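Then we have chain A:
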Amino acid sequence: MESRRPETVAAEPLLPQPWIVREVIRETGDVVTLSLQPGEGAAAMSFGPGQFNMLYAFGVGEVPISISGDPADASRLIHTIRDVGLVSRALCGLQPGALVGVRGPFGSRWPVEDQAGHDVVVAAGGIGLAPLRPALYHLARHRARYGNVVLLYGARKPDELLFGVELEAWRQAGIQVEVTVDHADAAWRGNLGVVTTLIRHARFTPEKAAAFICGPEVMMRFTAAALEERGMAPERLFISMERNMKCAVGFCGHCQLGPEFICMDGPVFAWPRMRRLIAIREL
Partner candidate 1 sequence: MPADRLDRLFEALIARGYLCVGPTLREGAIVYDEISSSADLPQGWTDEQGPGHYRLRQRADGAWFGYVVGPHSWKKYLFEPERRLWQLKRAGQRFERTDEPPTPKRYAFIGVRACEIAALRIQDRVFAGGSFVEPGYARTREQSLVIAVNCTQAAATCFCVAMNTGPEVREGYDLALTEILEPSHCFVIGAGSERGRELLSALPTAPCTAELQQAAKTAVAQASRQTRTMETAGLKELLQKNLESPQWQDIATRCLSCANCTMACPTCFCSSVEDTSDLTGDHAERWQRWDSCFNPDFSYIHGGEVRQTTASRYRQWMTHKLSTWFDQFGSSGCVGCGRCITWCPVGIDLTEEVRKMTQPEGGRP
Partner candidate 2 sequence: MVEQRTIKVDYMARVEGEGALDILIEDQAVKDVKLRIFEPPRFFEAFLRGRGFMEAPDITARICGICPVAYQMSAVHAMEGACGVKVDGPLRALRRLLYCGEWIESHVLHIYMLHAPDFLGKHSVVELAAQHPEIVRRGLRLKKAGNEIVALLGGREIHPINVRVGGFYRIPTPGEFATLAEKLKAARDDALATVAWVKGFEFPDFEQDYEFVSLSHPTEYPFNEGRIVSSRGLNIDARDYHDHFAEEHVPHSTALHCRLKARGHYKVGPLARYALNYDLLAPRARQAAQDAGLGRVCRNPFQSIVVRAVETVHALEEALRILERAERPEKPFVEVRPRAGRGLAATEAPRGMLHHTYELDEQGRITFAQIIPPTSQNQATIEADLRRFIAPRLHLPDDQLRWQCEQAVRNYDPCISCSTHFLKLNVERR
């Protein structure tokens, strides 16, 4: 059972705890950030970057959502959610004061601290920036411990770009921030194209760099492959996987990908463990 690393042992692992919506920030047309505070009986939560919670919209359903807040700030719990279906819609529609069920935190972390002294490439596609934000907060705060730090971020359209304020703050903190979009009108003066096209603008030394990648599966595959090609060590490439998840504690079986339970062994995996698996269709 070496693959299962103990995190929490909850008495009732499937019972959500009550949290209260403190603030709702509309990021884009369909993305909302919720800031939560513990309700009665829930305790403040400390987490690692890359971990996720199961968020429960009362009576509607429960879905895995990464924590997008600053791991150094345990006073609030932050989640950024894109409205794609009924549960995420219900979550996105919550108003301050509403009650949300929370279970977690679950899953593995971006091994940020392990990269001290290395260059760090952070590559994000779409909502994939949310799970990476805790890592970026950390990198910005402890900027001096790392070599070059680059954020390569792609969205479909300019108005879907998330976290404009943070992007600027990270830039100020000495992170190279490169942004691209798939489609844009003439008003857009930035990069056009997929995230991988940004790699050539990135300042890093492949041999001493690590990368954290999160986005659609194809985007992660191509980005990891491209970085590997640039000479990065595969075991220092990390991606965050998604699979259907019902329990997040390894009982329900839904999130299996080959030998891995995404909920416990992941979602963050070192690239060599995923490289072959995600290349196989319908695994």
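We adopt the following convention: a residue touches a chain if its C-beta (ideal position, glycine included) is under 8 Å from a C-beta of that chain, and two chains touch if they have at least 3 such contacts; residues count from 1.
With respect to how the candidates were assembled, all candidates are chains of the complex that A comes from, given by their letters.
None of these values were measured; they are calculated from a predicted model.
By the touch criterion defined above, chain A in this complex contacts candidate 1 out of 1 or 2. By the touch criterion stated above, chain A contacts candidate 1 in their complex at residues 1, 3-18, 20, 39-41, 56, 58-62, 84-85, 99, 101, 242-244, 246-247, 249-254, 256, 258-259, 261, 264, 280-283.
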